[in-house]
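Here is chain A:
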Amino acid sequence: MRALFQDNPFRLYIGLALLLIVSAIGLVLPWFTPVDPLEWYTAPRNQGPSGAHPLGTTSLGQDIFWLLTWAVRNSLILGVSVAFLSTLIGVFLGLTAGYVGGGLDRFLSFLMDALICIPTLPILILLAALFGGQLSLVAAGVALVVFNWPFPGRQVRAVALSMREREFVNVAWFSGERRSRILTRHIFPYIAGWSAANFINTVLVAIATESALAVIGLSSASQATVGTMIYWALKYQALLGERYIWIGAPVVVIVALFIGLFLMSSGLAMRSSERRMSI
Partner candidate 1 sequence: MIEVDNVTLGYGSRNFITAVDGASMTIGRNEIVGVAGESGSGKSTLMRAIYGDFSTGLRLRSGRITATFPDRAPIDCSEMRKTWWQDISYVPQGSMSVLNPLMKVHKQLIDGLPKHKRKGDRRAIRRDLETFLAGLDLDPSVLDAYPHQLSGGMRQRVLVAIASYVGPHLILADEPTTALDVVVQKRILLMLVEIQRRLGNTLVLVSHDLGVHYQIADRLIIMFKGEVVETGPTDEIFANPKHEYTQRLIGSLPRLGTRKSTVTALRRATP
Partner candidate 2 sequence: MRLVNFIAGRIAVYVMVLAVGMTILFFVPRFAPTDPVDAMLAKIAVQSGYMDASQVDALRASLSDTFGLDGSLLEQYGAFLRRVFVEFDFGPSLSMYPTPVMELISNALPWTFGLLFSATIIAWVLGNFVGLLAGWKPNSNAGRAMEGLAICLYPIPYYIVALILSVLFSYVWAIFPLTTTIRGAPWSWDLVRSIVWNSFLPAMAIVITTFGWWIISVKAQTQALKEEEFVRYARLKGLSDARLLGRYILPNALLPQITFLALQIGLMFNGSLITEIIFDYPGLGLLIYKAVLQGDYNLLMGTISLSIVAVATATMIIDFLYPLIDPRIRHG
């Protein structure tokens, strides 16, 4: 336990703390919601903070605090599932490309390079337009996975390539270990650090892209996400009406979440590059 604190960069802990706070808001608190915060006019409109409504209410008569917890929950679920699937696909295809090599490697590398160069947002906007002006969270998630798996994929492929040349992998190879066993026993633990950093980065990108889509009104407006909350606040002139908490709360939470995620991912990347150097 002591070693854990001494070896890791300080930033990892700040990041972890921020993440825990945001996760508590998004993953624990929604269980205790008194009424469905998406329902309009369940509370008096345009209230300031009070005992009954800690952050006040929206112009649509929703409780901002409980709405926020739902929004954070949905954004987190979206981000984590996109990151999980992207990392899974990326690690699998990256390892395959780097380890099998040859024509398959060339094809996969080309595909990854190509997908990375394609800007995601215009494609999502096109999808939203085709789905009648609003993109469901599931559809947005699938599209984000399609465009995000190459990021971990490329990195894992590069690591796998260099691993193939490493001594201990050769030793395993010549001592007759099976290929799948070499992958899981020797290469995978090594890649785990990079993948963790990538995972977090993908969470970040997914939430940012979905909320960007939401802010311009092309995400599912009937679902609460951090982006749609900002969208409704803008739509009902929260700024002109000086209802700063309505728009400020999601902004503060998303900034805290992003800084937390970023600190985590850069801390993890630093750690795994240190480990790589020490071998």
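The set was built so that all candidates are chains of the complex that A comes from, given by their letters.
Everything below uses one rule, namely that a contact is a pair of C-beta atoms (placed from the backbone, for glycine too) under 8 Å apart; a residue touches a chain by one contact, two chains touch by 3 or more; residues count from 1.
These numbers were taken from a predicted model, which means no experiment stands behind them.
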Single touching candidate for chain A, where 1 or 2 all sit in one complex
2
Per the touch rule, the chain A residues reaching candidate 2 in their complex are 11, 110-111, 113-123, 125-133, 204-205, 208-209, 211-212, 215-216, 218, 230, 234, 239, 247, 251, 254-255, 258-259, 261-263, 266
